[in-house]
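Only one protein chain is missing; all other protein chains are in place.
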Amino acid sequence: MILSADAIWKLLTAVRERQPLVHNITNFVAMNNTANALLALGASPAMIHSSDEVEDFVAISQALVVNIGTLYSEQIAASKLAAMRAHALGIPWILDPVGAGATPYRRAAANALARLEPSVIRGNGSEIITLMEQTQSGQGRGVDSLHGSETALDAARRLAADTKAVVAITGAVDYVTDGRRVAAIENGHPLMARVTGLGCSATAVTGACLAVEPNAFAAAVAGLAVFGVAGEIAAERSPGPGTLQVTLLDALYALDEATLKTRLRARIG
Amino acid sequence: MILSADAIWKLLTAVRERQPLVHNITNFVAMNNTANALLALGASPAMIHSSDEVEDFVAISQALVVNIGTLYSEQIAASKLAAMRAHALGIPWILDPVGAGATPYRRAAANALARLEPSVIRGNGSEIITLMEQTQSGQGRGVDSLHGSETALDAARRLAADTKAVVAITGAVDYVTDGRRVAAIENGHPLMARVTGLGCSATAVTGACLAVEPNAFAAAVAGLAVFGVAGEIAAERSPGPGTLQVTLLDALYALDEATLKTRLRARIG
Partner (left out) sequence: MILSADAIWKLLTAVRERQPLVHNITNFVAMNNTANALLALGASPAMIHSSDEVEDFVAISQALVVNIGTLYSEQIAASKLAAMRAHALGIPWILDPVGAGATPYRRAAANALARLEPSVIRGNGSEIITLMEQTQSGQGRGVDSLHGSETALDAARRLAADTKAVVAITGAVDYVTDGRRVAAIENGHPLMARVTGLGCSATAVTGACLAVEPNAFAAAVAGLAVFGVAGEIAAERSPGPGTLQVTLLDALYALDEATLKTRLRARIG
């Protein structure tokens, strides 16, 4: 069963044993904590973003993470090259369309990348809705975080059907869908929203899971579950967001089978 | 009374309630801790720096922060576009002229930006003196941190008169002036100088205050006071600068009315 705690634990164990090389083309805000989240998890991160070498580097990696947080033109070019090469070689890749709806430039970039056959797309509700509208009508929207989970989930289902990607929406409850099945993960903690780049780290952790698990739906559920459990453990130990950023890495590093199984709140929704 | 603890507390409360979107074009060293300081404070940060989208993004923001720490040519172009657009739309913006006197390139960039009508300019003593000399004579200087507060304060008064910006000098004592009035804030702690990017974070926190307070003098006093109080609380709890960086975010997040009012040491100097 894809959602069983046993399966998620085995997937985490596989990451720790195989230490997959995860190639990240990501934003400058979250670059440090993303690399640290991957190291704490047990993966081997590399942040390589020049068009002069991304195709060579992705070819020796086990997964690719593309995140458009601090977008610039050279990054779009490099991300396209890397994503196309990854796809050609059968290497899974994940797209994080940060702020996809905020400007026309960002909408266009996110939409172009979403068409390059990512294995998984992970965003918040507004980002997923924006991408869905893009792939259907070409129209965009401004920044908006006022979408209920219901609305976003419907958009996620359609986006998954359109792009063939597994789509993950993170929020108070995280949802993962391949267009047919929907998984819901209820781990995590509200204080996590007060630390920058944790969504980016969740995407990268999911990328590490993709590196060892060919079933993208299972990898996305495992990645968000592990990250959510570590996050809630950290939040319980933290008087504020500064401490949370630090203890989250400790919790990812130390997460054991009993803790994961006791805390996991995932279901087919 | 602008400097009353009540007024500062109300301003902080307004930031927490309205969660203003603060657009940052900032340096790569401080990008993560700046975003985290804004989130801990209660604002909503975005780091957007491409010329292809800064004009669109600043238009949906409530304040703009420009920081030249890791300057490069495309950043100068993007910062000018964003600052001019902000000014045209009546959106307040704040300039942090990091290392303004270190090289001719940096002096020219800082000077050009200072002419684009920022609401506030915040720097250390040497940076403010450099900017003042620039706006008057076109001559520059090297790196120099040996300026007494008296000298820098005089330069700040004249720079404020020349640029119509409120000018803030941070150091052992922070000063804020609009060219006529001068406020002095004696919060903070020497250990803060051993953590990179805290000046950048102080600028960003002031930017968040500008987003909710049209009086730039009041916003600058409030921003530096809140940051200084949080910093001294954190320093008292920290054996060294590593812990200080973390606990400062916790202290910004948890700062309450009684603590602020007990610790505040601000006066019209």
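Note that the chains take the letters A and B in the order they are written out, and that residue 1 is the start of every chain.
Going forward, a contact is a pair of C-beta atoms (placed from the backbone, for glycine too) under 8 Å apart; a residue touches a chain by one contact, two chains touch by 3 or more.
What you are looking at is a predicted structure, and each value in this text was computed from that prediction instead of being measured.
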Among listed residues B:N33, B:S61, B:N111 or B:N187, the absent chain is touched only by B:N33
Out of A:N36, A:N111, A:N124 or A:T163, the sole contact with the unshown chain comes from A:N36
Omitted-chain footprint on chain B covers residues 27-30, 32-33, 69-73, 99, 102-106, 142-143, 193-197, 238-243, 245-246
For chain A, residues in touch with the removed chain = 21, 28, 31-32, 35-36, 39-40, 45-50, 52-53, 56-57, 60, 74, 245-254
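Everything that follows uses one rule, which is that only the chains that are shown with their structure count from here on.
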How big is the gap, in whole Å, between where the Cα atoms of chain A centre and where those of chain B centre?
-> 33
